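Only a portion of the chains appears, each positioned as in the full assembly.
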Amino acid sequence: MTDASNSQASNGQAPNSDTNLTGARIGVITFPGTLDDVDAARAVRYAGAEAVALWHADDDLQGVDAVVVPGGFSYGDYLRAGAISARTTVMGAVVEAAKGGLPVLGICNGFQVLTESGLLPGALMRNEHLRFICRDQWLRVENNTTVWTTRYEPGAEILVPLKNAEGRYVADASVIDELEAEGRVIFRYVGAEGDHNPNGSLGDIAGISSADGRIVGLMPHPEHAIDALTGPTDDGLGIFLSVIDSLLKV
Amino acid sequence: MARVEVDVVIKTEILDPQGKAILGALGRAGHSGVTEVRQGKHFELVVDDDISDADLEGIAEHFLANPVIETWTVRRVPESGL
Amino acid sequence: MPNEQSTASPEEAVVHVDTVSAAQASPDVAQPYRELGLKDDEYTRIREILGRRPTEAELAMYSVMWSEHCSYKSSKVHLSYFGKTTTDEMKSKMLAGIGENAGVVDIGDGWAVTFKVESHNHPSYVEPYQGAATGVGGIVRDILAMGARPVAVMDQLRFGPADAADTRRVLPGIVSGVGGYGNCLGLPNIGGEVVFDESYAGNPLVNAACIGVLRSEDMYTAHASGAGNKVILYGSRTGLDGIGGVSVLASDTFSGDGSAGAGSNARRKLPSVQVGDPFAEKVLIECTLEVFAADLVVGIQDLGGAGLSCATSELASAGDGGMHVWLDKVPLRATGMSPAEILSSESQERMCAVVTPDKVEAFLEVCRKWEVEADVIGEVTDTGRLVITFHDEVVVDVPPRTVAHEGPVYSRPVERPASQDVLEANTPDSLERPSTPEELRETILRMIASPNLCSRAWVTDQYDRYVRGNTVLAQPADSGVVRVSDDSNLGVSMATDCNGRYTALDPYHGAQLALAEAYRNVVTGGAAPTAVTNCLNFGSPEDPAVMWQFSEAVKGLADGCAQLGIPVTGGNVSFYNQTGTTAILPTPVVGVLGVIDDVRRRTIVGVGQEAGETLILLGETLDEFGGSEWANVVHNHLGGRPPAVNLDTERVLGEILIAGSRDGMISAAHDLSEGGLAQAVVEMCLTGETGARIVLPADLDPFVALFSESTARVVVAVPRSEELRFTEMCQARQFPMTRIGVVIPEEPVLDIQDVATLSLDELRTAWEGTLPALFA
């Protein structure tokens, strides 16, 4: 479990909109068709940072300390999920800033955008069973050294919502080997044998990172698990707290 | 073994949201030379040599396309194409 | 706009245009009004109204607006009863009622809620995915047009037998269509229904509901006032899709061959199917909310069935003057569309706004930001007429009210069929009942695995229930609950229900039973019922027996609402649901909207939240099996009387549950409906992943105790510490109450004393296995 469970959010209070306790500013991108930007921004605020709205047509990241590319169906998932968004102005700026070490988190559609824009390897394809699936999903945190996962105990198991139609992670065998060898598989699907992998992802992979651990993408939705009132748990909050910790250290 | 390709496209009078979105993205990326995009499906089948044209037509109509909104073309591909 | 296909200039192709002057010059031209669904006398009336023959465009408008679907011509005389039975007190919280796009109720703290259910039955049979998808899209635009942000959707689905081949064709498509559209739109799906019955084979029902929230001062209505104000059409382009959709698919001329065009332009074989573009709708929603927020619109109307015909005539007749529309300004997606086709097109994802001239530029600017195409297509006038021109030629010149509101009204023959007596006489009393513990055990497992009682997860797992982060209750809860906004604890709740088997046995009380169940589902979640909507799905209004069912159901629902003190704020009627001449079970889907002051107090279904919980059955159990699921599953029997309705009891039960949740006296609750106590207890254990020990009341036959469908009953789980307080509250209200067992966290079993011990694994396998085995 995350040690986020004692945070201010878990007492079931209605979220307090602008508590920037830490001074950290985290950008949340909205493309046309993005859906979970409101949720991602709420999670950022729950964790104590300021959520800065970034618009797809902007080339200015407004000096944010980190960026979340949220879930949804940007551009309707038309062509391929994330394909059209990956080619927007704001993503050009994110790719540039990521080279300089800006922490970037891609959730669900955001993960798809990060693979389509080349920030993370591999691709996300149609679920093996061909259906959209929404369920509460157990994940194991395989690596707690990335900037987005330090708040978790090594091997912690967390329960967060999962919802996608194109969440099957695929990559060349050599890429998978490399990810595994370098500890870049960050989240893995776990649970009842035979039913734990919701979409046919290779190696039960739910989330991966860049080599330096500053860019993380995952299919499940930590931003929907920040308060047991509206999500299955508050296990997801640790992700947002982790990046804020890393920002405060610098 | 023979190879067959079937292309399925949305009927022209019916909205193709995907094509519309791709065209928009191409425009924003400066590919102004493209003026229309329609997205359909492309199937590659491996079939027995003796399968009839009528069979293939039936397969396309009942399994690969939705005749209410789509049209299709069936094409046998020369062996060298494999 | 950059992301649109190049404008198809209408001049490119030769379009035949029938003008008003041509109509005056050629009064005797034969017109295909019958093919468009108009009766002889209706056509004669149009000629009287206009003093000449209608142009093709006018004919297209009248025919579609006078269709059953748009004009409510067979139902109007009955629906007026809702108005008559709504007292001023019931109206006190209603900001908009029947007649608007959707009803709006004030829920306090400056918030208002709008909600509605609508049918998309016929299109979904022809093309399951797109039919269901565009059904969701349509209801969402209705809600948006009230000035509200859509915050949740629900879907009410009815199919033929679960194992029928055609069900296997339509169900997966419909479910993925509902999900595909709603998920992509970013609206959580918070509930619905899945029902299987022989009568829906060949005519599945796809009803979709949407809830929207707004600040009460921000409500909009569809009206075009202020001469000189501009009419802006925005959203997707207008194409040939769905032309004839309303008149062919949703009205009495349904033929399923998709061959109807509009006017004399039926030259093309046009598909009557519309393809939804949920991405375009999502952008349309955000764009519309932004123009609302910036106060840029006077009136607004969504384009649904009947497209521009409906939007222009309704806007104009709700305003104070007239309207001029330049049809050649409408952005088209196809070449050579005639005025009649442009007016009839049901292309999706379009809206129409009335904007003062000084705000037009700001409006268009917001549209550009969202890459939504928008064009001024008309102007409000003071002529009192709706005038539509096409390249400077007048193609429509009509009094708008005659199109939108003064269509034909029929008092169709109503007759209780003799077969009703036979049905009633065929009681379930002689059906063989299980009596030994083994038989009862077997029956429990068989019932929970039956298609109407098994887990809906295979369906609901395809719907996003988390998006927007405000969902407090969703499946498998009795009602869905969403928080109205991030910075509030106020919530809205909704449940929809209908048991067509009960309604077939007694349409008056069947409709009340639907109301009672939806009401009970709302209070079980802890919310206070506030308003009602409906979607009345019936067979052919030309059949006097169907009209009898319909009129009885309306009366029953209206009387029931009056008794409960909650108003009907809107609804929808879908007739001609039949296969051949066999009508569906009468299916008046009733939706009850509730309000909960503090969402943190909502009551969940699963037991095991507290260390020790007592299970208490509230309400009285009688030997009631007419129309029951047991009679259906075990004996394929339908006959006798449905369970008795007692709305006063439901109301007291509601007070107990609301107080119990508010004061923290109950930790879980689940209402009893189809399948009775056995079903409810199994679901409470499986959902809570916790076992329970049940002791059935000694004075009841175990079979009756387990499977009767008596109404006004709920099982509550009460923490030990609250037991006394809770039972005293029930006693004070003299409400019947039976202690039926305890939760046993240490053992994963459901132990029904003297009947059976069932492991949760075994129950889960039975309950969850059915739909995946049929449809995966």
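By letter and in written order, the chains are A, B and C; residue numbering begins at 1 in each of them.
Assume a contact is a pair of C-beta atoms (placed from the backbone, for glycine too) under 8 Å apart; a residue touches a chain by one contact, two chains touch by 3 or more.
All values derive from a computational prediction rather than experimental measurement.
Summed over the full structure file, the protein chains occur with the copy numbers A x1, B x2, C x1.
Throughout what follows, only the chains that are shown with their structure count from here on.
Look at where the CA atoms of subunit A average out and do the same for subunit C: the two points lie 35 Å apart. Residue positions of subunit B touching 2 or more other chains: 17, 21, 25, 28. Looking at subunit A, one finds that residues 75-76, 78 touch two or more other chains. Subunit A meets subunit C in the complex at residues 12, 14-17, 32-33, 35-36, 38-39, 42, 72-73, 75-78, 129, 131-135, 161, 163, 165, 221, 223-224, 229-231. Within the complex, the subunit B residues that touch subunit C are 10-17, 20-21, 23-25, 27-28, 35-36, 66, 68-69.
Looking at the complex, you find that subunit C touches subunit B at residues 2-6, 126-127, 130, 236, 239-241, 258, 268, 270-271, 273-277, 279-280, 333-334, 347-348, 371.
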